[in-house]
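In this view, the complex is presented without one of its protein chains, the others remaining in place.
Up next is subunit A:
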Amino acid sequence: MTSVSIRSRTSSLRFKICCSAKKETVDKVCNIVKEQLALPDGTAITAESKFAELGADSLDTVEIVMGLEEAFGITVDETSAQDIATVQDAANLIEKLVLEKAS
C-alpha cells in the first residue's frame, strides 16, 4: 500500500523588505536637510520629499550629502551620491553604508 504523501510546503515567502531605513535615520536626514536648506520650521519633510522640490539645486545636494557623511561617519562615493533624489534614498544609502562599515 503505497501512500503518497504530498507534502505541501508553502513556498517560503521571504518578505525581505530590503532598503527600508529606520525612522530615526530618516528623521536625522530630514533635520540635516532642513538645516542646510534653511527651511522655515513649518515645512513638512517626509521620506518621499524630493530635494529638488524642497528648493535644493545640485550644489545644495552635494552639501547635504557632505553633511550626512559627517553626521553618520560614512563616506559616500560619487556614483552613489548622484542617485540620491529623495530623503528616503539618502536614508537607505546611509543605512547600507553604516552596515557595511560595522561588518
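Everything below uses one rule, namely that a contact is a pair of C-beta atoms (placed from the backbone, for glycine too) under 8 Å apart; a residue touches a chain by one contact, two chains touch by 3 or more; residues count from 1.
Just so we're on the same page, contacts and distances are computed from a predicted model.
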According to UniProt, what is the chain that's been left out of this complex called? Choose from "Pyruvate dehydrogenase E1 component subunit beta", "Metaxin-2", "Complex 1 LYR protein domain-containing protein" or "Carbonic anhydrase". "Complex 1 LYR protein domain-containing protein"
Give me the subunit A residues in contact with the hidden chain, please. 57-59, 62-63, 66, 70, 78, 81-82
